Each structure stands twice: as structure tokens, then as C-alpha cells.
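Quick notes on the structure that follows.
Complex shown without one protein chain; remaining protein chains in place.
A and B label the chains in the order they appear, each numbered from 1.
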Amino acid sequence: MTHISCHGVTVKFGGIVACSDLALSVEEGKIYGLIGPNGAGKTTLFNVLSRFQNCDSGSVYYRGQCIDRKRPHEMVHLGISRTFQNINLFSEQSTLDNILVGAHRLAGSPFANMLALPSARKTQRALLARAHQVAELLRLENHLDIPVRNLPYGHQKRVEMARALASEPEVILLDEPVAGCNSQEVEELKDFVRMINRELGITVLLVEHDMSMVMEVCDYIYVINFGSNLAEGTPAEISRDPKVITAYLGDEE
Amino acid sequence: MFGQQVISGLAAGSLYALTAVAVVVVFRNTRTINLAQGDIGMVGAFLALVFIKTWHMNYYAAMALTVIACVALGVLIERLVMRRLANADWLTLFTATLGVFYILHGVAGWIWGRETKAFPVPFDPTPIHFLGTVASFGHLTNIVWAAVIGLLLFTFFKYTKQGIAMRAVTDDPETARLMGIPVRSIVTLTWAMAGFLAAFAGILIAPIVYVSPQMMDEILIKGYVAAVFGGLYSIPGAILGALMIGVTENLAGGYLGSQFKTATAFVMIVALLAVRPQGLLGVQRRRVI
Partner (left out) sequence: MNEGAGRGRLLPAASEGGPFVNADLLRKRAATAALLAGFRRQNMILVGLLFFTAAVAPALPFVQDWMATQASLVIIYILAAQGVSILTGQTGLVTVGHGGFLAIGAYTSALLAKYFAVDLSIDLVSGGIAAGLIGCVLGLIFLRLAGAFMAIGTLGFAFFVGAIVNNVPIFEGRDGIQMPHSHLFGMRLDDFGFYYVSLATLGLTTAFVYTLLRSPVGRAFRALRDAEKAAESSGVNRLFYRTLAFTISAFLTGVAGVLNANITGYVSAETYGDIWYSVDFLVATVVGGSSALMGPFVGGAFIVMVPFYLEQLADFAFILKGVVLILVLQFAPAGVCDLIARPFRDLRRKQLQRVQDDAAKTPPPALAALFSRGRQ
């Protein structure tokens, strides 16, 4: 069943066309990749899918329902989480606090929380348990009380992912998860992405430049260039596609 | 009556513009919201009063001396207070100017006292009739002064080496520094300019609002409202905003009653920011996600 899809997405910034009639469809339970040269419109499309950006035309669907009217904070309630390209953590706060915010949608009624009613206290304990579970999953359990700005870059990327996982999502949008990581960190993140997909059944759509990440981890890949769809297919098909090779892969190698 | 209100509105607006432009220039170059801008002018007004009344100086000589004093005060503030905080966040910078605001208020009150004092004008206050309307000579001189200063600024930014350097610093301080532009002296120059503009604002407004430590408080706010019209970045926007405030509040005062005069500027700012958070001519800075 289709989890996320969009068609006809066009986004213009003044005179520049960032996205032109883009379409893609993400099936439940698989890992999808979105690649393209710099400036191809990948992050803009991401922002459209996560509702941080409005499109001038086109629509976005989740489980068949049109979500054009949804606001960014409502996405998490639908089951869609996202990470950010340049780490967007709450840098002065601890790892645990960062993850706890990620679980915000499970926090219950704000008014019960403000007055510390018994129901709220129960929810808070469950929230804490959830945060610990997620931290353990991403092997962050020893770093929970450290302000995240003191963590190494690879760990910060993991906190970003943990925060996205904390809300019990069905779909995760990963924006360049391994940007700026060394090769060891890249391998770790590859494992994590595979793990959350296989163990937890979460659908993943990731934007990435690192080819090993995309080719080894993704089940299906969309290639875009100059804001339009260029090609799509399995990693094997994409690596053979002459259009892609000319536009992107060939020049990279 | 309409013409009269418009002229006096333009005159008031011209003086608000002096403060508004200073606010924009300081903000652009140093990311600082300068709450002490008005008070530099206030000190200037007091000094001018001393020069004229106690030292019996000629009005224009006193004005010149006051301008020098205010420029010095601006540079002093930069040197003693702002330089140490150069890399701090904007709230720290703003609160530092708040500290200067307190100090200037206290110093002025201590030296010269809190009661309001009259300020002399160098010309005959009888109104002039022209174009079917009435205006006071004072209004016209204010407009002329502001226009002259505006022209000076325009020339400065467009044609002088320092002016062009300042624009570079505004756009991109890092690159400017890499290109050898002495950013620190530009910052000093910025505060000197703030003092320069404040001096004129203080002296020209003094006859209208009388001299006291709190004389510039309301004008400071109006200057900020005007600056926000230009998104805190555009000088023409700030000038336009200032003139609009001056005219609107005079019209409101004339036709609706004087009690509405003071509220006008604040209604305008609240309404403006609600509708266009980046100001009328401001640029909405896009955040990169």
C-alpha cells in the first residue's frame, strides 16, 4: 500500500523553479532513496512532503488522503517524522531532553501536564520509558545527560534520528543522514537505517549524496535533476541507466 | 487645516526620520538595537542649552559644538560598552544599550534636573502663509535640515570610500574583513554617525517637546516604528515610515482629537507587524532548513 506519494509538485521561489511537476510514490515497509545533483530540488521536495513548504501546484498524499492542508506539526500525528540536513538539535539541552521532545505527541493533554495531574504523571513515566527505549536502540544510553553540543558529530546525527523515532512513526524522512560523517559513522548509520526498517517496519525515504549509502541500503531510488523527475528504479537499474550516468553518476566517478 | 496638519506632520516625521535612520544604520552594521539612540540626542539638547544659555554662544556655534560632543559620546559608548560585547547575541547587545539608556537618564537628571526647560529657536516664530496653508518657519527649517542631512548621507554611502566600505560590512562582514576592510573602525564610524544624527534630532526637537531627561523616550519608539517599516534594513523605508507616522498622527490628532495622537504610532506598528512581520519594505530572510 502506498504510504506517501505526490504528483505535479511545482515550487517556485521568485523567478527560480525549484521543483517542476515532480512525482514520486513510496510503498509501505521499504527504503526509498531520492538522489540528484546539488540544487536539483531534493530538499525543497522534502520540505513539501513534510509540509514546511507549500507548493505552487500539485498535491501530496498520505495513505491515499490528500495532506496539502496539513501544518508541519500535524505530520507527526499522522505518523510521519523527519530529520534535518544540518543538524537541528536543541543544542544546549541534553540528549534525553531532545528525545523527549521528539515524543511530544505522546505527551497527552497540556493542561493535565501543567497542573501535574495523576494521569499526566503516569504519561510522563511512560514517555520517559519510551525515550530510554529509543536511546538504547540507537546506542545512546550512555550519553543521555550530556548536552548534545558536546557530542561527536556522528552521535548528534543519531540523536537527530532518535528524536524522529521517539514519536512512534510509520514513515521517516531522512534529510542527508550521513552528510559530514566519516566512513565509520556512515557504516553505523547504514546499520541503523536498515534496523529501523527491518525490526520496526518503518518506511524510510532518504535524501542523500553518499552513493554507498543509497546503493546499499535503498530498495528503490528516484533520481531528480533540475527540479524534474529524471529516472527511477532499483539501485541496479539506476546504476545502468544512461540518463542518470550522464547527469550524475558518471561525472561523480 | 488639512495642509497645515500635513506640513507639521512632515516636519515631525523628518525629525523622527533622523532617529529612525540612525537606528537602521546601527542595526545593519552591528546587529544592535540601540535603545540609547534617543538619549544621546537628549544629552545633546541639554548641552546645547548650556552652550546657549550659560556660555552665551551663538545658536549655530552651539549646534556645531553639540554635534561634535554627541559624536564623541557615540564613539565613547562603542569603545566602553559595545566593543567588549561585539560577538554577543542580539539580546545582550540590546540590553547593553538599555544600560546606557539608564545611565544617560540618570546622569542627565543628576546634572541638569528632571523639570522640563524651554529651548530657544534662532528665528521668528510667526507663521508663514503659502499655498493656501499655514506653516511655521520652524516646521520648514526642520524639513530642510532633515533633507540636507539625508542628502549628505546619500552622498556618503554612494560616493565616499568609507560609505562604500560600510555597505560592504552591512552585507557581509566576514568577506569585508577578508578583503581588508577594517571592520572595527567601521563599527566606530557607525556609532559616530549615530551620535551625529542624534545631535540634530535632539536640538531640532527640543523647542517642540522641551528639554528633559525623558524628552526623547516617545520619539525613540516612533523612530523604531519607522525603522521597522523598512524592515530595520532599508533607509528609504525608515524615512518613508517616519514621514507616514508624522503625517498620520497629526491628522489623527487634528480630526479625531489630540488624545489619539500618541496612540497612532503604536497602533500602526502593531498592525504592521501583525500583517507583515518583516516590515513594509523589509526582506524576509529565508531560513535554510
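As a convention for this text, a residue touches a chain if its C-beta (ideal position, glycine included) is under 8 Å from a C-beta of that chain, and two chains touch if they have at least 3 such contacts.
Please read these numbers as outputs of a predicted model, since none were measured by experiment.
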Option touching the unshown chain, where A:Ser81, A:Thr95 or A:Gln156 are the choices: A:Ser81
Touch criterion as defined above, residue of B:Ile68, B:Ala88 or B:Val121 at the omitted chain: B:Ala88
Of A:Gly33, A:Gly58 or A:Gly102, the one touching the omitted chain in the full complex: A:Gly102
Positions on subunit A where the hidden chain makes contact: 50, 52, 71-77, 79, 81-82, 84, 88-93, 97, 100-108, 110, 113-116, 120-130, 132-134, 136-137, 141-142, 144-145, 163-170, 199-202
Those residues of subunit B which, in the complete complex, touch the missing chain: 27, 33, 35, 81, 84-85, 88, 90-92, 94-96, 98-107, 109-110, 217-218, 221, 224-225, 228, 232, 259-260, 262-263, 265-267, 269-270, 273-274, 277-279, 287, 289
